[in-house]
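Apart from one protein chain that is not included, each protein chain of the complex appears where it belongs.
For chain A:
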Amino acid sequence: MTFRHHRAVGALAAASALALALTACGSGSDGDDAAAEAVSAEDIAAALEEGGDLLVWAWEPTLDQVVEDFEAEYPNVNVEMANVGTGNDHYVALQNAISAGSGVPDVTQMEYYALPQFSIGESLADLAPLGASELESTYSPGPWGAVTDGDAVYGLPMDSGPMALFYNAKTFEEAGVDVPATWEEFADAAQQIHDHDPNTYITSDNGDAGFATSMIWQAGGHPFQVEGTDVTVDLADEGSAKWAEMWQQLIDDGLLADVPGWSDEWFQGLGNGEIAALVTGAWMPANLESGAAPASGDWRVAPMPQWTAGAGETAENGGSALSITEASDKKALAYGFLEYANAGDGVATRLEGGNFPATLADLTDEAFLAEESEYFGGQKINEVLSESATSVVPGWQYLPYQVYANSVFPDTAGQAYTGSTSLTDGLAAWQESIVGYGNEQGFTVSE
């Protein structure tokens, strides 16, 4: 067993080195004054003309082409793209760089759920003085709400994930089930599909914090209320309870496939029809095409099931923005890049690469809406997805430490999926960990 032993020692040394870097320097918030002054569009144009080096940390693959085009347009600017990891790895690296005060990128990708953690930590620059507030009407309300806090703008939305019901029409047809328009119908359909073939489930879920919060969002819940460092958590509010009650029924009746998302089994199930539907963000089509290729032609998209028939309310799931770090000393230049990538010519490039837009102009663009997807049997899926983008329930907030909260979701609420507790009690346990951690970290958390 020495093998493991040595690995662990290495890990310990690495962790220690990491920690060393962390406390080495608590960087001050210099640059506050500079950001407070308004920067005009001419200043940004001048900065782009003058050029310089920009360091961008992102894992979004479609950005590579955007950077190439951007450099061709502004030859004096040199953009260095670095992929330091996806999701959590990225945030760990960023947090470490910020704490160390060196190696901080100028521009960073930020998922909407993680953004508050960094904006409240004063690690991200307010883009309002750079002219970002004028872009409000450019973006759909969901993503825009996610990057703003009062008057401050902490990023420009890159893509969005308005939710919809992706379903395998062949499986539905074989079971003789109509596409559910409400959650009640969804539960009935779940039963029928499973009765028809015991190997088939309407959807898979074994406890996913991102999905749970999005479902609570759609149900009208506001479990997290944040004002500065004052946080209120209520995972038993009306919306949360509504979702917990409905979903508990599906768990109790064994109607959810116990397959972890993004696993091999999951993709196989999506490909062979055993997982018949997914309620998820609009970024899903590209993943289905590559991961569940055998089911090409069978899948369709329908609006997200409703709590009240015809209400037309949806939520966001996933999606990310580009932000500028407070530590960057080239904010005007960085903003020039952000504007190009997320509001200017870069948007079209990314859409071509399969991104789902956050920009209203593209969401209502006729050519975009009329696009027929071969994988979805020629359906004009963008019509459904765009409709969802404009119906997102407003007012949702994530915790300023959502990354941590999501990591302990399986320990608490996830236990409901094993049958050892109920979702309601699981959410209460999740709340307890969230409150405990928040108070420990210096927030004022009330329930």
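Structural remarks
Just so we're on the same page, a residue touches a chain if its C-beta (ideal position, glycine included) is under 8 Å from a C-beta of that chain, and two chains touch if they have at least 3 such contacts; residues count from 1.
FYI, contacts and distances are computed from a predicted model.
The protein name that UniProt records for the chain not on display, among "Sarcosine oxidase subunit gamma", "Aspartyl/glutamyl-tRNA(Asn/Gln) amidotransferase subunit B", "Multiple sugar transport system permease protein" or "Lactate utilization protein B", is "Multiple sugar transport system permease protein". Across A:G220, A:P305, A:P357 or A:G414, the residue that sits in touch with the chain not pictured is A:G414.
Of A:P141, A:P260 or A:P303, it is A:P260 that touches the chain left out of the display. For chain A, the list of residues touching the undisplayed chain reads 1-5, 7-8, 11-13, 15-20, 22-23, 26, 88, 92, 95, 117, 121, 206-207, 229, 258-260, 263-265, 268-269, 274, 400-401, 403-404, 407-408, 410-411, 414-415, 417-418, 437, 440-443.
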